[in-house]
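Sharing a structure below in structure tokens format, with a few things to ask.
A protein chain is absent from this complex, but the other protein chains hold their places.
Here is chain A:
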Amino acid sequence: MIIAFWIILTGALVAVTCGMLGCFLILRKMSMVGDAISHAVLPGIVIAFLLSGSRDTLPMLLGAGATGLIATFLIEYFHRRANLQTDASIGVTFTFLFAVGIILISGFAGEIDLDLDCVLYGEIAYVPIDLWVTADGTVMGPRPVYILSAVLLIVALFIKLGYKELQLTSFDPAFASALGISTALWHYLLMAAVSLTTVSSFESVGAILVIAFLIGPPATAYLMTHDLKQMLAITAVLGIFIAFTGYWLAYWLNASIAGCMAAVTGLCFTAAFLSLRRIPKPSPTASEEPIG
């Protein structure tokens, strides 16, 4: 039972954190930024390996975190300065960085197994055995749960404190600028939060699950409401529901846990799509701007 509990809790933590950021990404048409980061971190881990000479988690995580930040910065920069569409900006950035990583591996580390799957991406099934043990031998519970809780706390605080600015810069950048809010600053802050969240979650639960949670629940919530606060709430509840049902589906099928959670995410979206197709969307409330 304790296994089920830790895995569902980890899944829920990732789902809520990624989902809340994903809501803002969807509104900015930048949902695929998570997928982009999952590839763009490759040169970071190669350079971290070449500098440190080890494949331990900490240098890999630092290298990946740094390149994740660079990738999101480049994506924003190309989008703003070169007036490039966000999808093109994401595409050109991550393919370039991934290619640099491949060349670095071939040139300097061809003998070493530096697969992202081997050195960075975690697996949600390993969470209950990835324990944090203190110096005196006390077992403090799974390490990823602490990391992901801290990340959730940071992201929740960020959204709570910057809610007005994030909302305005997402919906109406011109109006936000007129009010004296720096749209560039809030874009970069959001992207830094996305980078921090995705890289730490990749390390704990693997790439596919993070990307699924970053896009699936917010996209489903987007079908159900026009109110940003409601969208965030639906995303959080849906994420917890998916973590729970996904785990028990995996238990029942004895299959990959991440795979089952991602599949349930897709099923939820389909169910929402089919049931809401014929219902007209509720009109936006007076205080909120319409989405999209």
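Basically, a contact is a pair of C-beta atoms (placed from the backbone, for glycine too) under 8 Å apart; a residue touches a chain by one contact, two chains touch by 3 or more; residues count from 1.
The criterion applied here is as follows: contacts and distances are computed from a predicted model.
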Undisplayed chain, where the name is taken from the UniProt record, one of "Sarcosine oxidase subunit gamma", "Manganese/zinc/iron transport system substrate-binding protein", "2Fe-2S ferredoxin" or "Probable dual-specificity RNA methyltransferase RlmN": "Manganese/zinc/iron transport system substrate-binding protein"
Of A:66, A:84 or A:125, the residue in touch with the unshown chain: A:125
Contact footprint on chain A, counting only the chain that is left out: 3, 5, 9, 13, 16, 53-57, 102, 105-106, 109-119, 121-123, 125-126, 128-131, 133, 137-141, 143, 145-146, 149, 152-153, 156, 230, 233-234, 236-237, 240, 250-251, 254-257
